[in-house]
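Down below is the structure, laid out as structure tokens.
Note that one protein chain is taken out, while the other chains of the complex remain in position.
Going by the order they are written in, the chains are A, B and C; count residues from 1 in each one.
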Amino acid sequence: MTDVTHDHASSTGISNVKLGMWAFLGSECLLFGGLISTYMLYRGRVTGGPRPSQIFDIPFTSVSSFILLMSSLTMVLAVSAAHKEDDRKINLWLTVTALLGATFVGGQVYEFTAFYKEGLGFSTSLFGSSFYTLTGFHGVHVTVGIIMLMSLVGILKRSKVPGKKAEVVEMIGLYWHFVDIVWIVIFTLVYLIPV
Amino acid sequence: MFSTGFKYFFGVTVLSVVALVMSVALFKNLALIGVAITFLIAAGALLTGLAIITSDGTTRDANVQTSDMTTQSLWPLVTGIGTVFLALGLVTSSIVFFGGVVVLLAALSEWMIQAWSERASSDASHNAEARKRLLNPIEFPVLAALGLGVVIFAFSRIMLTVDKSTGAVLFIVVGTLVLVAGTLFAIKPNMKRSVGAAICALGAIGIIAGGVASAVSGEREELALAAEEGHFTHKECGPEESEYFDKLKEETLSLRSAVSATIIYQDGELIAKIQGLNKPQKSITVPRSNATNIIFRNATEGEFRLVVDLGKPKTEDKDSDHDVDCTQLIETGGEQSLTLKIPKSSSADNHYKLFIAGAEDKQIIVVVP
Amino acid sequence: MAIIERPAPTVPAVVTPTSTYGVLKRPVSATGWRSWVFTVDHKKIGIMYGATAMFFFIVGGVEALLIRLQLAAPNGKVLNADLYNQMFTMHATTMVFLFVMPMAAAFANYFVPLQIGARDVAFPRLNAFSFWALLFGGIFLNLAWFLGGAADGGWFMYAPNSGPVFSPTNGVDFWALGLQITGIASLAGAINLIITVLNMRAPGMSLMKMPIFTWMITVVQFLLLFAVPVITVALFLLSFQRNFGARFFDVAAGADPLLWQHLFWIFGHPEVYILILPSFGIISEVLPVFSRKPLFGYPFVVFSGAAIGFVGWGVWAHHMFASGLGPVSVAVFSLTTMAIAVPTGVKIINWTLTMWGGKLWFTTAMKFAIGLIVLFTVGGLSGVTHSVAPSDTQQTDTYYIVAHFHYVLFGGAVLGIFSGFYYWWPKVFGKMLNEKLGSWNFWLMIIGLNLTFGPMHILGLQGQPRRMYRWTEARAGEGFFNLAFWNMIASIGSFILTTGILMFLINVWVTWRNPKKAPLDPWDARSLEWMTTNPPKEHNFDVIPTVHHLDEFFHRKYEEDATTHTMKQVATAEELMAEQERNADKHIHMPSPSYWPIVLAFALPIITFGIIYSYLISVVGGVIVLFAAYGWALESSTAPDSDFENNTPGTALAIHD
Partner (left out) sequence: MHKTLKSAVVVFVGSLVAASCATNAPQDTWQPKGPNAKLIDDLQQPVFAVAGIIGLIVAAAVTYTVIKYRDRGQPIPEQTHGKPALEITLTVIPALILAVVAVFTFGAIFKLAKTDDTEMIINVTGQQWWWEYDYPVQNEFGITSPIISSGQLVMPVGTKVLLRETSRDVIHSYWIPALNGKRDAVPGRVQTLRLEADEPGIYAGQCTEFCGLSHANMRMEAVALSKEDFAKWVANQQAPYVVPAKDSLAQQGETVFLNQCVRCHQVNGLMRADGTPAIAAPDENVWSGAAPNLSHLMSRNTFAGAAFDLLSKKCRDEVWGAPSNVVGAKYLAGVTEDCLNQKDLRAWLRNAPEMKPMYANPADLEISNGKYRGMPYLALSEDDINKLVAYLLTLK
């Protein structure tokens, strides 16, 4: 998504790709809004199987949330390295961000497995269906983010990136921060607020 | 005349078709497979066609003399392994079979591309570049996903083995290590690449080894027990606090409107409030075979649960206990919903009722016409 | 095409296209079908959108005719119940998602860059991808006809009737997944057009100097941007329930079926404005041109469009007045629904006042525009009658509603689209549509439309519900003008309407064969898209114009006499064109064609097909997606100079950037 026609400067002063990413993220807000609403409506509807407060492990999820937040910090470092055109640090911080993201996803895989063992399947109850759908969608977003970060590292190494490097890093950074912010909302609404 | 891209996609098409023909053996519905094949051929053909149109590579490809040089190749070996898996899978389970199919497909395509690239020109570096050009877009993401997948999976197995608090600590440790390592690299730009690679490799190996060990040693005790006993999947509708079902209570309710009846335990009396009737009732009418939502509200001092007696179960055993369903123990002022579905009308030997656990005399008759 | 060479505007010959990072070398062909399939030119994509939409219009029209044939007489035997249910479901789905939306996208794609003085959209490859995703999504949706039956739950697909037991064929799966694909297309298109409008306006074109059509399209794209994800969520919930055993609409698990209705209509109501606003935009261009006056109250029309966009989010539950929302919600949504009638009324008033005091020229485009004002008003007023919630509980799900939204969508959206056809045909194809046939087209459509949908008001008010595959004489009432009579009239009307639309197709055919070229400025038009050749050059404008006025083109042709306030022509379109060609830009970089959009789009139906039949197929689709995504990401939007010959300095032009 790096098409730019260079005929004249953009009317808003923001590059097309960045503005495009903003628009996309605006749209994503509604996607997560819908999923979160569904969860909020259904979280207390348990006709069988565990209820939210019976299986949530708040200390663990707090730690994994913190790790995801840290990854936003490293993403910021990557973007600032990109502005300084320090290729080594771009690669380094992108990798660290991806690793932190992977740690988070690893934690989510663990959490899903543990919940499943404790009796919460995807089809067990409305709580189960909506919980796995919401957090699963978020997990997929993080995973896509990791793939983008790793690919970016690979592509940068081969110096194949079309367009401006800093812009691409910044665009992926926007996405990554968005995914983090969404997690903060999910963490608060899903885990912290009792049913 | 056949361009390299053409060969590549033609191969992909043929391979997909082969895979699907194989799967015909596994799936019952042949008509669907037929459609699926059409679809796949269409996909392959589209790409093949594209390749023809672009006459990709003809400028270099057409008149290149085949060089005799061959390089060492991993792919025949992997192909062999894939075939073995395939055969094993036919005997054992379909997962192994599919694993074999995937390995085989991957190996064959890599082999094919490599073979082609070695004959593409007499220039070895050009050949290597051509191979990369074709395969990197697939290899990069697949390898990244595989690598990440293995690490993530191994990590989650470790977490499943250690107990909850250790898990949280472990999580902090891993996160911190990643951060610290990153920072170290950042402030020590002179560190040798090999040192960095070694640290990363060690970390990965550690996690994978830990994962394997954990997977072998099995998950932590309480999880294993929960999976075995189904802690939350059965309800205990007796008067006493049940160990898991009542462990944590949900007191607020997302279901508030349009319920069939609200059952209130008020000052030691059980009453039903029904929309349209102003007086509290002692019986409710519930349509047969219909998922009917009611709300139980406790307005008496103490913790109580509402139990619904669903009559004798459908077994021939006339002495067996009645089927019951229930809410959790609800504190004063709390409420919870309960969904009833009663398939048989009430009759002389089929009575349904709602009552308070431990106080069978506080009851509401449920009429199923 | 990467470089437009000046002064000799020939297609540069290709020597060795650079290979992209994937397997394929980038396409460079400028002629033949390849120049269409791999194009990223917004104009070609616009035309392909239009052709696709027209094809689905015919498909949806045939479905509608079958429905009307079945209902012409009591106990119709043309279709059985199952087929009828599929027919009305697919008629609505096709008309909404595969005709009106893509047709609006066609106009938007073609004219927004031209109207804002840009050379292409912000993301040309994404634009091509949107189109192909729409086409493949549409085909995928209709594949269900041949694979066990199409969706049969109505376009609103209420849960739990859309669940696996109640809708046993794969039709609903094809429907849900097909709409996901077209949703992706809409979303990508929306982002593209929004960025185009925000970032690529010609110098001097402030937002309040933007042509009104572009304005309305912008509002629509924002609506899409925020509405599409909501239906995406709903469709995911439905698919997860049907394909993976989730319980979102399983009442036995305590689910609330109204969740679907809320999600669907939170999307579905803005969708109504997504369908109608582009046509409002079209006639807001047509009326001033043929009245020789600027749009009356331009800022009011802009703000009422934006207001409709905003308030449109707060009225969804008026589709659910009979669902049992509770009196408070019903009252609130009743009020907001009445509120949205106000900005809509503003538009009608402004259009009328635009004509007032004008110098009206009744071309076919103008006739369609005036037809829209009157017939949309009928639809709008019947809409007001069911903003009165208690009254709506009598009318909802009857033919009165069918009458209402067909007056809105046919009398509004479709008439607007036809107005656009006649107005912009010379711009797009360089030939004028025949005005005489156009007149036939218009009058047959107007008569047919009123005969078809007019009687439906009566049918509905006298109690004929919708979505019934047959009706019985026992409930038709007595007397000559009973429901049987009106059903017959409606069916006859639908064939007259069809004849009217056929007239258009004949007109296209006749025009096609007529070698006569259209003049440069046949309508004495007002906005920038007319300030270039017919059809426009690939790079749209030789010089990017600097904008000083709303209706810039008009103000370059005419000047106001300071004393008499009458307009005096100072230049002709030909003169302006010649001047542009003299000062043509020397360095024009255009984005180059690409394979990746079509490859990526084609992978989507493969994935969804796999979800229905076998995940193995999905994996193949997934691999193609990855492959295409990487190829795409690693290809620069403009081909490097080495792809073209004649680029040695001196013979042609230095290429900057």
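Operating definition for what follows: a residue touches a chain if its C-beta (ideal position, glycine included) is under 8 Å from a C-beta of that chain, and two chains touch if they have at least 3 such contacts.
All figures in this text were calculated on a predicted structure; none of them were measured in a lab.
J.: So which shown chains sit in contact with the chain we cannot see?
T.: B, C
J.: Considering the whole complex, which of C:T39, C:S382, C:S592 or C:S614 touches the chain not shown?
T.: If we include the chain that is not displayed, C:S382 is the one touching it.
J.: Going by the contact rule already stated, which one of C:Q462, C:T499, C:T533 or C:Q580 would touch the omitted chain in the full complex?
T.: With C:Q462, C:T499, C:T533 or C:Q580 as choices, the missing chain is touched by C:Q462.
J.: Per the definition of touch given earlier, which of C:N243, C:N450 or C:T499 contacts the omitted chain?
T.: Going through C:N243, C:N450 or C:T499 one by one, C:N450 is the residue touching the chain not shown.
J.: Tell me, which residues in chain C touch the chain that this view leaves out?
T.: Chain C touches the chain not shown through residues 80-82, 85, 152-154, 158, 160-161, 164-168, 251, 254-258, 291-300, 322-324, 326-327, 330-331, 334-335, 338-339, 341-342, 345-346, 348-350, 352-353, 355-362, 367, 370-371, 373-375, 377-378, 381-382, 384-385, 387-398, 443, 446-447, 450-451, 454-455, 457-458, 460-471, 474-483, 485-486, 550-551, 554, 558, 560, 565-567.
J.: Touching the hidden chain in the full complex, which residues of chain B are there? Just list them.
T.: 257-260, 274-278, 283, 285, 287-293, 339, 343-345, 347-348, 367, 369
Simple rule for what comes next: only the chains that are shown with their structure count from here on.
J.: Could you compare the number of C-beta pairs in contact for A-B with that for B-C and name the larger?
T.: Output for the comparison: A-B.
J.: Hey, how far is the Cα centre of chain A from the one of chain C, in Å?
T.: For chain A versus chain C, the centre distance works out to 33 Å.
J.: Can you work out the whole-Å distance between the CA centroids of chain B and chain C?
T.: Each chain reduced to its C-alpha mean, chain B and chain C end up 38 Å apart.
J.: Show the residues in chain A shared as contacts by 2 or more other chains, in ascending order.
T.: 41-42, 45-47, 151
J.: Would you mind listing the residues of chain C that make contact with two or more other chains?
T.: In chain C, 21, 252-254, 256, 630, 634 touch at least two other chains.
J.: Give the list of chain B residues in touch with chain A in this complex.
T.: Those in contact with chain A are residues 140-141, 144-145, 148, 151-153, 155-156, 159-160, 164-165, 167-168, 171-172, 174-175, 178-179, 181-182, 185-186, 189, 219, 223-224, 226-227, 230-233, 235, 244, 247-250, 252-255, 337, 339.
J.: Spell out the residues on chain B that touch chain C in their complex, using ranges where they run on.
T.: Against chain C, the touching part of chain B is residues 4-5, 8-9, 16, 19-20, 23, 27, 32-33, 35-36, 39-40, 43, 46-47, 50-51, 53-54, 56-57, 59, 98, 133-134, 136-138, 140-142, 255, 257-258, 291, 293, 337, 339, 341.
J.: Give every residue of chain C touching chain A within the complex, in rising order.
T.: By the definition above, chain C touches chain A via 21, 40, 118-120, 122-126, 187, 190-192, 194-195, 198-201, 203, 205, 225-230, 232-234, 236-237, 240-241, 244-248, 250, 252-256, 259, 263, 544, 588-591, 630, 632-637, 657.
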